[in-house]
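Missing here: one protein chain of the complex. Every other protein chain is in place.
In this document, chain identifiers A and B correspond to the written order of the chains, with residue numbering beginning at 1 in each.
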Amino acid sequence: MSLLSVENLDVRHGLLKAVRDVSFEVGEGEILALVGANGAGKTTLMRAIAGAHRPASGRVVFEGADVTAMPAHRRVRAGLALVPEGRRLFPDMTVEENLIVAGANGRRGGAWKVDTVLEAFPILKPLRFKRAATLSGGEQQACAIGRALMTNPRLLLLDEVSLGLSPIAVEGVYRSLHTLIDGGATIVLVEQDLARARKVAQRIICMLEGRMVLEGPADRLTSREITEAYFGLGRVQPKGAPA
Amino acid sequence: MNPLRTTGLSVQRWTKVSRAFTGGAGLLVVVLAFFPMFMSANVVQKLTALFILIMIASMWNALAGYGGLVSVGQQAYIGIGAYGTVWFAHHGVPPYPAMFLAIILAGAISVVFSFLLLRLTGGQFSIATWVVAAAFTVIVSLDKGLGAGTGISLIELNQYGPEHRQDYTYWFALGATAVLLIVLFVLLRSRMGSSLQAIRDDEQAAASVGVRVMAGKRVLYIFAAVGFGAAGAMTLANTLFIQPNSIFSVQWTAFAIFMVLVGGLGTFEGPVLGAILLFLIQDWFADLGVWYLIGLGVVAILFALLLPRGLWGTIEERFGLQLMPVGYRVRGLGRSPGADSGPLEEADATEAAAQT
Partner (left out) sequence: MTYVNAVFQGIILGGFYALLACGLSLIFGVMRIINLAHGSLAVLGAFITWWIVDKTSLSPFLVLIPSLIVMFGVGWALQRGLLERSLRAGILIPLLTTFGLAIVIDNVLLGVFSPDVRSLGGQAGAVTTTSWKVSQQFSISALGILILAVAVAVLGGLSLFLRRTTLGRAMRATAQDSDTAELVGIDSRGVYARAAGIAVATAALAGVFLAIRAVVEPSAGPTQLIFAFEAVVIGGFGSLWGTLVGGLILGVAQTLGAQINPQYANLAGHLVFLAVIAVRSGGILAAREGTA
């Protein structure tokens, strides 16, 4: 049985259909990457799965239970955690408090504690008692992922963890993520960098204007196939776009 | 270039209905002016009270509905209008000119306070206006020349016979109401009116496209103070006796909020409708004392939550009707509503913005 299944999901922003008829499944221990241009509906889809945005129609099923109508905080307690785009730390709380507040309200009975998170993200250790607002982008991202882990998720949703980070910081974040991946975590991630997405994920879904236009195992899809789906069918890749 | 041209839309201000209605409103003022000739003194006094309510409702709506400024302290200017009249009359100015001076005084004082209060927004502005009203209550209560806490009469009005006095007050109130509404109408149709509506819809966005937010709010605040000052002077002339605790009472604000919420926040016609409704309710239920006030409070809350555009706003939306053309109508849209900035368009715009 799959851990998460998304069935015919439609999500709207007012009159604008941001996600149209999207269906896919995620199995236990799987790493799935969502790719697509800006405005393709990836973030909206992630937020709808996490419960931060109510879909117009369709279902979200988590561990066999329909969670479509469940508020976000109860999905977190069921084991579904989103690291939101832009990190969104609680700016006036310390790193430790950001972690503790998530730990106290998340899913019970997991292995993640403040200490284990600090082990997994060593850059956070010296920052433990600093206000989150004073952290650099990479440090904030590490803290945001750590905060999500504190809720002991069974499925982790990562929305653009490399957004706005320096290449070195991105490396650091992904190095930590590999520790999770090697530990058998189930992850859905949104990633703009196609090469990285292919490297990290086992399966890739490409979205265009709210629809899924390509789905397949990461090692079988060619870079050309993905790029074509990314920009719409059969078009030549424009200059300066991410390869 | 007009982007609407290509889509078959056109913008217009006047419709047949609004032309007829605006003309009719003008005619009504003229007819009302002849009322004292053939109506009883009782009717004349009651209508004066109605005009006062219309002034209060429209001025409060000008602040909240168009400026986004929820004041709970406009009674400060009601009190200044009333006590200012007494003060000028005691210093030798004939009563009606004294009222006029007091109204100007209210406007002048509001200029000073606008610099202080408009630094605050939202609820902070609200309570700060209340503090100002409370401060004026204390100041007046301490002034023996103004009767201190026990109140004072406008004895100078006794130089006119009771019949004439009532008629003069009626005309003054009718004139003041008409002038205030006309000025508000013109103000809302001016460039400033468009920017005011932009402020109401989204202050930050309005500021970012260069709308002078502060200037617009200041004009509204001063204008409303003048209007409330007129309402205060008229209340004094209509009742002849005032006390600081009642003329500076926050109950005025309660009435204003009731009238505007029930009639229609941010509509030109709504507050007038709300004033007429409150006038009738006062006539029928005021004997019920506290229970009548509880009823007003409950109804105001229900309207705020369930029908935030009020009776008139809902009618306008449902039937695309606008009797006083303060905004623009876009013709040719699928939806008929008054199209200046109905809540539907607003919601879509913000959600579209959130998407980016």
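Basically, a residue touches a chain if its C-beta (ideal position, glycine included) is under 8 Å from a C-beta of that chain, and two chains touch if they have at least 3 such contacts.
The structure displayed is predicted, hence computed values, not measured ones.
*Asks:* Who touches the missing chain here, A:V101, A:V114 or A:L163?
*Replies:* Among A:V101, A:V114 or A:L163, only A:V101 touches the chain that is not shown.
*Asks:* Any idea which of A:V19, A:A81 or A:L208 touches the chain not displayed?
*Replies:* A:A81
*Asks:* Could you tell which one of B:S110, B:S126, B:T169 or B:T267 touches the chain left off the display?
*Replies:* Of these options, the touching residue for the absent chain is B:S126.
*Asks:* Just to verify: which one of B:V17, B:A41 or B:V70 makes contact with the chain not shown?
*Replies:* Counting the whole complex, the residue in contact with the absent chain is B:V70.
*Asks:* Can you work out which residue in B:A62, B:L146, B:L174 or B:L261 touches the chain that's missing from view?
*Replies:* B:L261
*Asks:* Mind listing the chain A residues that contact the chain we can't see here?
*Replies:* Residues of chain A in touch with the missing chain: 50-52, 71-74, 76-77, 81-82, 84, 88, 90-93, 97, 100-102, 104-107, 147-148, 150-151.
*Asks:* To test your reading of the contact rule: which positions on chain B touch the chain that is missing from view?
*Replies:* Chain B touches the missing chain through residues 64, 68, 70, 72, 116-117, 119-120, 122-124, 126-128, 130-132, 134-135, 138-139, 141-142, 250, 253-254, 257, 261, 265, 289-291, 293-294, 296-298, 300-301, 304-305, 308.
By our rule, only the chains that are shown with their structure count from here on.
*Asks:* Would you mind pulling out the distance in Å between where the CA atoms of chain A average out and where those of chain B do?
*Replies:* 52
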